[in-house]
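Only a single protein chain was left out; the remaining protein chains are all shown in position.
The chains carry the letters A, B and C, assigned in the order they are written, with residues numbered from 1 in each.
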Amino acid sequence: MAHFPHIKIQQEDFDLSTEIARLREGHADIGAVVSFVGTVRDINEGDDVAVLELEHYPGMTEKALEKIRLEAHERWALESSVIIHRIGKMYPTDQIVLVAVSSRHRENAFYASHFIMDYLKTNAPFWKKETLPNGEERWVDARLSDKDAEKRWK
Amino acid sequence: MAHFPHIKIQQEDFDLSTEIARLREGHADIGAVVSFVGTVRDINEGDDVAVLELEHYPGMTEKALEKIRLEAHERWALESSVIIHRIGKMYPTDQIVLVAVSSRHRENAFYASHFIMDYLKTNAPFWKKETLPNGEERWVDARLSDKDAEKRWK
Amino acid sequence: MMVNVLYFASFREMLGKADEQLPATHGDVQSLIAELATRGDNWKQALLDNQNLQIAVNHDVASRDTRIQAGDEVAFFPPVTGG
Partner (left out) sequence: MMVNVLYFASFREMLGKADEQLPATHGDVQSLIAELATRGDNWKQALLDNQNLQIAVNHDVASRDTRIQAGDEVAFFPPVTGG
């Protein structure tokens, strides 16, 4: 399988400052770094959420994310980028995903990070299962609004 | 002078993870955190830059930034936000500014952070002076593209 | 001369299976689905009657028309919900 140094799928948490320092290393012409962190909300569709479990499709996930990342680099003048997505069990307020992009000028980093997140939401093979406080489990439904968000970039 | 807990003007550096943890504290319904970090580039207008010095207008700066921050909260459904801007002498790769915004859904945080940066660039009373490697000092010119960026949000 | 078939998330639970090897006798995804749908109502609902069925062949997004051959990996799953 190909090596994707800018894509990480992992169970463990990540530290934002550490990842951003890594992203910026060796790029003294960076003027802007935009980062997105997705976190577990304690409520979804009106119900309290106790546990969120993330499943993915190993192999396809890395390929799909690298494709999205490279497309962002084709569309905008970027210096560097990284995508980290956690898998396994997570709890409210936990970090789930990091998308970070650096560029010389801010506009490119803002657009590219937003684009990567919108595409990740609809194209990367991850699935969320929620456990409610009473123990009931349910798969999270895909949102139509995520499909609309993706369409904006076409 | 009014107290602006979400606006900080300081000489010292900031740690991204620490500031984001502070931003998220007590908000378990946050699903998205977007942060922008502006950094000192080692080149500007084709010349190497050795030192960047940031001057500001104490009193007006805080008032202008708080006005921009509150306007972002009026325009988008946000959970919390913070603006940190450093002043004094900085060097290539140093962090200059942090804008971080949290919200339930990602779109609001992306738009609001971009908006705050675009308005900060043209409305907050900061001025940059560069020192070149030969010791020459020059004030950085305002960019027309920053005025255009602001207009997009009207 | 087999294809590897994978099922993810709610599909894995509904079909009671995460993966299986099947003979590579299907020219495209559509014909593989047609055969799987004969196994029972849950298979028919998940794969044949499902407008939201997502398909990947060899880790790339695919469709019912995508050709498959021996050694391919075919995956079926519901719309993704990461991020």
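One rule holds in what follows: a contact is a pair of C-beta atoms (placed from the backbone, for glycine too) under 8 Å apart; a residue touches a chain by one contact, two chains touch by 3 or more.
What you are looking at is a predicted structure, and each value in this text was computed from that prediction instead of being measured.
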### Query
In the intact complex, which of the depicted chains does the undisplayed chain touch?
B
### Task
Check each of B:I43, B:A77 or B:A142 against the chain that is not shown and name the one that touches it.
B:A142
## Note on the structure
Out of B:R24, B:R41 or B:H56, only one touches the absent chain, namely B:H56
### Query
Contacts of chain B with the missing chain: which residues?
38, 54-57, 59-60, 63-64, 85, 96-97, 117, 120-129, 139-143
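Keep this in mind: only the chains that are shown with their structure count from here on.
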### Message
Please tell me the distance, in whole Å, between the geometric centres of chain A and chain B computed from their C-alpha atoms.
### Response
23
### Message
I'd like to verify one number: the distance from the centre of chain B to the centre of chain C, where each centre is the average of its C-alpha atoms, in whole angstrom.
### Response
49
#### Entry: Multi-chain contact residues (two or more partners), chain A
38, 117
### Junction residues of chain C - those touching two or more other chains
83
